[in-house]
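The complex is shown incomplete by one protein chain, all other protein chains being positioned as in the whole.
To keep things simple, chains are lettered A and B as they appear, and every chain counts its residues starting from 1.
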Amino acid sequence: MSAEADQVTATRRSGAVAGAPTVAGGVLDVRELPSFGFSHRSVMWWGTAGLMAIESTVFALAIVVYFYLRTHSELWPMRSPPPELLWGTLNTVVMIVSLWPNQLAKRAAMKLDKSGVQLWLSVCTVLGFLILMLRGLELTALNVRWDTDAYGSIVWMIMLLHTTHLVTDTWDTTVLDVLFFTGPLEGKRYVDVNENAIYWNFVVLSWLPTYAVIYFGPRG
Amino acid sequence: MTVSGTASPPRLNSVPPSAEDAAALERTWRDPPGLLGWLAAINHKEIGKRFIVTAFGFFVAGGLLAAAMRLQLAQPDNRLIGPDLYNQIFTMHGTTMMFLFAVPVMQAMSIYLVPLMIGSRSVAFPRMNAYGYWIYLFGGLMLFVAFALNIGPDAGWFSYVPLAGPDYSPGKRVDFWAQMITFTELSALIEAVILITGVLKLRAPGMTLNRIPLFVWGMLVTAFMVMFAMPAVMLASTALITDRLVATHFYNPAEGGDAILWQHLFWFFGHPEVYLIFIPGLGFMSAIIPTFARRPIFGYSAMVLSLIATAFLAFGLWVHHMFATNLPELGKSFFTAVSMMIAIPSAVQIFCWLATLWTGKLVFKTPLLFTFAFFFVLVLGGMTGIILASVPLDLQVHDTYFVVAHLHYVLIGGAVFPLFGAFYYWFPKITGRMLSERLGRWNFWLFLIGFNVTFFPMHMLGLQGMPRRVYTYGAEMGWSNLNALASLGALTIAISMLLFVINVWRSLRHGAVAGPNPWNAGTLEWSTPSPPPACNFEAIPVVGGRDPLWEPGGVRGHVAGLAVDSRELLMTTVLDAEPETRESFPEPTIWPFVGAVATTVFFIGSIFTPWAIVWGSVPVAIALTAWFWPKRRENTAHLALERAP
Partner (left out) sequence: MGAELRRRAFALVAAAVAAASAGAAFAQGRTPVVPGAHDALAVAGPQAAQIGELWNLTVFICTAVFCAILLGVVFALWRSGRARDDEPADLSSIGRHERGPYLSVLWSVGVSIVLLLVLVVASVVTDRALARMSLENAVNIDVTGHQWWWELRYGGDKPSDSFTTANELHIPVGRPVILKLRADDVIHSFWVPSLAGKKDLIPGRTATLHFRADQAGRYRGQCAEFCGFQHAFMAFEVIAEPPDRYDAWVAAQRQPAAEPTDAGARRGQEVFLGSACIMCHAIEGTTAGARKAPDLTHLASRTTIAAGTLPNRSAELARWIANPQEFKPGTNMPATALPADDMRALVAYLESLK
């Protein structure tokens, strides 16, 4: 908390930021307020939360479509073997592992630690590209084409939906990483790193039920 | 992070704002001049005006399409328009009205009005807001260019498969429709996130959640619905494009797909979609009625709960569009019950408005007239909705002109009449001029009479066996007279719209000059000059009541200490609007426009080849990265104001 907060008369109300200014003589002076905030105190957090809500809905609907088509069919998969487990499981492990440097990047951002962010964001970027490569291998091992039948179509749709998120998030991470080396930087950029980390958590966590459906749906 | 060592400290606003403050704020918040400035504009009022004008343009286009349909149907066995063109016309009419007018115009009104109503200077993501507008514009233009080239979609606004699939709709027509969905749904989702963030975080201090205007509640609820409804049509239309372009089999029964899957996905979106249109209309009603009844609305809490209940229930109705399919009968009965239940929160709203009118003192101006049309037209549409909710009754009138009548009664009665009331109500705020009351009354009465003459006969036509989406009918069917009457009514509506346009045109030049608050209303947007300055409020008010301009202590003070040379906004807490942070907002830039052009190339390219997804994404990535990349000058200005949490 900034030292100047002491100068401001604080009135504690539920939800209020400690040291929030109040109206005195018809004037509410806000110059002592911080100029950025983490988590729900930033608009970026809300934007990211909105995006995650929308994408969760898309994933949920895609999975519902998977099971709709499955109940509609006598055989599932219709005429192909289930997807190979190797690359998908390996990639899942790498994704889970990547949550750790992601969390460290997030923590460094909240402490406004520039070199910490540089380090861990770079690790995340490298991991992101590795995960994308593994995803490419996964896509060759699905054992079905999108135009074979409805089973193939929904499997590829779900995989490509998630892959799009991997691509965009890896790009976001790369751009932020480069920015932290070149500048210009301000407080808000640390907030961006924080939001990017939250979104990466979402991309990985949304993969887990997806992985279960794609790889074990046909084996259940 | 410490304050950077610039020569002079940044200038902050004082209360009351000085003349230098006002001038500096104007310079800071206005959009740059010139053509490049016009493309780089991000002021929410500028984007809002463009959005409203564009949406109204699509409304007129959709209306002309309807006029063509009514001309063709005015007589039996008519050969004015053949089946191919007619199918394109009714598809374009429905698609334009639903996707390019009805939802966007509501979002457009909220883009302009909501920051003013909540005491903010901007929407939450102004550049994204501009991008959302361009995407909407380009998507709509793409559709109409396709139509002009005789490759417009022709499978209906609802595009059922297998008719819309690769076997029975060859060529690119339906692909343009499906991709238009992608454009408009992207735009709508962006606007929804912007609105939710703004309403929850950018309100003026003291404007607790239970003090926000009911219109803002309506738009907040609508935005949440957009977020959960649009993904369904996004998924459905993407699957349709892939079925058509790369031979997937989502809807192909021969390979395990299902034609009904389309209907489920489409209507899971499609039913909430009509509430995306209706709920903002309810918001307009709640804004206009208190002002012209000279009292605060009766039952504010009940109204809010009704909006929320309506939004939830709206997601549980979709199967009532599918009663004629072979889904299990027990399931259908569930949807009958929910479809009838949703009438209850709407009834609460209607009774609360009636209570407000009954106990108020009425000022008979044009905006109030349009709200009366709601009670007549929407309620009648609601009654036919109850009829349609019943499975046995629906099985007779589904897919007939009875439904055409119903949908126009609820959409025009529930949304368009209130929208016109809203135009007359807020036109003075947006332009600084009053619309003519006299022309307003002519507009209103011709519209109301014309509407009923057009659509009431259609109830009978449906019962007499006339199905929807027919390009003509035989003279022997006995439908000729009612159709001729409906066409006459359509002409009357067209004339009333012409009067509206004339009213706007003349009033822009010669209308009576409007002060800040020509209606003596109570909400915050009426405290600014008309039109508002670029920064909206030279000093942000501190709010103490629901109708701040009416209640004593409604404005308890003003905010000082925000920068005047830099775009700085106050962020407050979600529930109680306590001041929380000062946030620096971005400046106008060309990148949203460039990004939208790149996205358009990406979307249109992928209609023709899947590889467009790969090479089209490169310019999009470049544009979005350039958009994000901070500029040194802005960065320095922000650092001068910086204070860590």
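As a working rule, contacts are C-beta pairs under 8 Å (C-beta built on N, C-alpha and C of every residue); 3 or more make two chains touch, one makes a residue touch a chain.
Everything quoted here is computed from the prediction, not taken from an experiment.
Seen in the complete assembly, the chain not on display touches B.
When the missing chain is restored to the complex, the residue among B:17, B:218 or B:360 that touches it is B:360. From the set B:390, B:431, B:452 or B:625, the residue in touch with the chain omitted from the display is B:390, counting the whole complex.
Residue in contact with the omitted chain (choice from B:10, B:32, B:57 or B:76): B:76. Of the candidate positions B:471, B:500, B:537 or B:627, contact with the unshown chain belongs to B:471.
Residue-level contact of subunit B with the missing chain is found at 71-72, 74-80, 82-84, 87, 155-156, 160, 162-163, 167-168, 253-254, 257-260, 290, 293-296, 298-299, 302, 324-326, 329, 332-333, 336-337, 340-341, 343-344, 347-348, 350-352, 354-355, 357-365, 372, 375-376, 379-380, 383-384, 386-387, 389-400, 438-439, 442, 463-465, 467-477, 487, 491, 494-495, 498-499, 502, 518-520, 522, 545-547, 550-551.
FYI, only the chains that are shown with their structure count from here on.
Chain centres here are Cα averages; for subunit A and subunit B they lie 29 Å apart. Within the complex formed with subunit B, the subunit A residues making contact are 1-2, 4, 13-17, 20-21, 23, 25-38, 40-43, 46-47, 50-51, 53-54, 57-58, 61-62, 65, 68-69, 72-73, 78, 112, 146-154, 156-157, 171, 175, 179, 183-189. Remark: subunit B residues 1, 12, 15, 124-125, 128, 189, 192-193, 196-197, 200-201, 205, 227-228, 230-232, 234-235, 238-239, 242-243, 246-250, 252, 255-258, 261, 264-265, 268, 542, 556-562, 570-571, 573-576, 578-584, 621, 625, 628-632, 635-636, 638-639, 641-645 touch subunit A in the complex.
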